[in-house]
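There's a structure below that I have some questions on.
Only one protein chain is missing; all other protein chains are in place.
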Amino acid sequence: MKHVFGTPIVDYLPTLGLLLLTVMYLVTGYGYAPEARTFPVTVAWVAIALVLLDLLSRTKTPAGEAVTRWLNPSTSAGKLEAQTHYALSKQIAAAAWPIGFVALIVLTGFLVAVPVFVMASMYFRGKRSLLISIPVSAAATLFIWFLFAQILQLELYPGVLFNP
Amino acid sequence: MMKFTRRDVMISAGLAAPALLAGRPARAAAAEFPTRNIQFVIPYAPGGGFDIYVRVVTPMMEKYFPKRVSIVPINVASGAGSRGVTQLYRAKPDGYTIGILNVPGMFILQQQQGSAAYDLNKFTWIGAIGDGERYFINVGVNSPVKTFADLKALSAKRPIKFSVTGPEGTAYMATKIGAQLLGLKTQLITGYKGSADYIIAAVRGDSDAVVAAVPTTMRFLRGGQLRPVISFESRSSIPGLPDATSVGQPELEKISVERLVAGPPGLPAELQNILSAALAKAVTDPAVTKWGKENDVVMKPKTPQETVAILTEQKAFFEKWKTALSAS
Partner (left out) sequence: MLEMWLSGFQGLLHVDVFLFVVLGMAIGLVFGAIPGLGGSTAIALLIPLTYSMEPFTALALAGGVMGSVPMGGSITSILLNTPGTAPNAATCLDGHPLAQQGKAGLAIGAAGSANAIGAIIGTISVLIVLPIANDIVLLFGPPEFFLMSVFALIVVATATRGKMLRGLVTGAFGLMIAYIGYNDIAGGERFTYGIEYLWDGIHLVPALIGLFAVAEMINLTVKGGTVAKSATAVKITSMTSGLFETFRHLGTVLRGSLIGTTVGAIPGLGGTVVAFLSYSVTVQASKNPESFGKGNIQGVIAPEAAICAHDCSALIPTLTFGIPAGAEMAVFLGLLIIHGMQPGPLMLRDHQVEIYGLIWALTASCVFASFVGLAFVRVLAKITLIDSSILVPLVLSTAFAGSYAIDMSIENVVVTGVFGLLGYLMMRYDYPRLMIIVALVLGGNIERNLHQSMLMGEGGWSIFFARNISIVLMIAIVALLALPIFRALFKYWRVRTVSVGE
C-alpha cells in the first residue's frame, strides 16, 4: 500500500473525490448569472477550503496532526477505537447488490425485480433453503403489490423493458 | 404503463372480452364507457388549489356517467408539474386518463424549462373547473396606502415592493404584467413558497402590496388582513374599487388562471363528449355550487369548444407578453 505523507492512499480517496465534485460544481456554477451563482459559488469555495483542510488532517505531518487535534479530536490515532476492517471485495459485493436491485427495478419494474432480488439474495447469496426463499419472495411481492398498487392505487413502475 | 397493476383488469377483461372477441368498432366501446376507474392526473401536490378543486368536483362527476365508476385523483407534482403534464400527454387515449392543466401556468413553465415533451395545443380539451380567476392588487390592512391613487403616488417616489412566488408561477406573471399596464414602478421580492406566504408578507409589512386571485383576496379580506385597492376585472366584484374599465386598461382582465381539463391527444370524440358532459353536470351540481359560493369560486361549465377558445386566447396573451416577462 503506497503511502503519501505517512498515510495510505486509500484513506485520501473519499476526500479527493469530494474535491473533484466540488471543483466540477464550482466550474458549472460560474456559468450562471451573478445573482443565481452567489450562494452556490461561495459555498463551493468554503467547501474547497474545508476539503483541503481535511486532506491535510489525514496526513501524518505536524500540520496535519495539529488540524486533527483542533478540529477532529475523536479521530486522532490515539482515540480511535478499533474499527473492524472488512475486506474491500466483501464491501464492494455488498454494495453492488442494492445497486443491482436499482438497475433491475429500472429495467423490469417492481413486480419482477422484487421477487427476483429477494430470491437471489436469500437463495443464492444467503444460501437459504428453497423452502424459505420462495414463500418469503412471494410474500414480499404480494405485500408490495397489495400496499402500493391496491390500497394506494399507484401504478408500480413497469420497467423500461416493458414500456418503450 | 397501465394494465399491469389494476385489479379492475379482471373486471374489465371480463366485460370487454366479448367486445374484443367480436371485434366491435370504437363506437360500441364508447357506448360502454366507462367500465373501470378513471385516473385524474393532478400535476400539483395534494392540498394545493388545483388539487382541492379537483377533489371537490370529481366525486360529483362519478354520478353523471352512464355507469358508476370511481375517479381516482393522482398527484404527480415532480418538475413543478411538468411530469404530470407529460404523463397525461403520453397516456393512452382511451378515456381512462384525464387531467387538469394550469393555463397560462403551463406556458410559463414550458418556457422556463425549455421542454418539448408536450404540446399544449394537441391535448383533447374536455372542459374547465372554476371560471378564470382574475386578480386584485391588495395591501396589508395596516398599510399607509389606502387607495389606488395612494399606490400610484407612492410609485412615483420609489418602486413598489410586491411579494410573489418565483418566475415559474402565475402570480409573478400577473404582477409584472399588471404593474406594467398600470404604469407602476415595481420591485419584486420573489421566492415565496405560496400565496398564503407572500400575502402574509404584505400583512406583515415586508412588502408594500401583493397581487392575489379573487378567492384568496376575499378570504383575507374577510379575515381583516388585506385591503384590496384595485381589481383587474372589467367590473370589480368588490364595490367601490377601481377596475380595468375605470382605469382604461381592459387588458388587465385577460390576466387570469384557468383550470382546464383535458385528455391525451387522439381521444375519440365520443369519449370526449361523455367526459365533457359529466364534467359540466358536476360543475353545476348543487353541492359544488354551494362549495363554490362559500369559497368565492365561480363554477361555470365549459364545452370543449369554449375551452379551446380560452386556451387560444391565453396563448396569444402569453406570446404577447413573453419577452416582457423574461427580461428581469
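Miscellaneous remarks
Chains: A and B, in written order; residue numbering restarts at 1 for each.
Everything below uses one rule, namely that a contact is a pair of C-beta atoms (placed from the backbone, for glycine too) under 8 Å apart; a residue touches a chain by one contact, two chains touch by 3 or more.
Here the structure is a predicted model, which means the values were calculated and not measured.
Only one residue in the set B:P144, B:G183 or B:G223 touches the chain that does not appear here, and it is B:G223. Residue B:A45 is the one among B:A31, B:A45 or B:A269 that touches the chain missing from this view.
Considering B:V76, B:L120 or B:A244, the position touching the chain not shown turns out to be B:V76 (whole complex). Between the chain not shown and the residues A:H3, A:K60 or A:R125, the one that touches is A:R125. In the full complex, subunit B makes contact with the omitted chain through residues 45-48, 51-52, 55-56, 59, 74-80, 82-83, 112-113, 115, 117, 161, 163, 165-168, 187, 189-192, 194, 196-197, 200-201, 203-204, 206-207, 219-220, 222-225, 291, 294-295, 328. Where subunit A meets the omitted chain, the residues involved are 14-15, 18, 21-22, 25, 28-29, 32-33, 35-37, 39-40, 43-44, 46-47, 50-51, 53-54, 57, 67, 71-75, 83, 86, 90-91, 94-95, 97-99, 101-102, 105-106, 110, 114, 117-118, 121-122, 125-128, 132, 136, 140, 143-144, 147-148, 151-152, 154-157.
The rule is short, and it goes like this: only the chains that are shown with their structure count from here on.
The distance from the centre of subunit A to the centre of subunit B, with each centre set as the mean of the Cα atoms, comes to 41 Å. Those residues of subunit A lying in contact with subunit B across their complex are 109, 111, 145, 149-150, 153-156, 158, 162-163.
Contact residues on subunit B toward subunit A in their complex (touch as defined above): 1-2, 4-7, 37, 72, 74.
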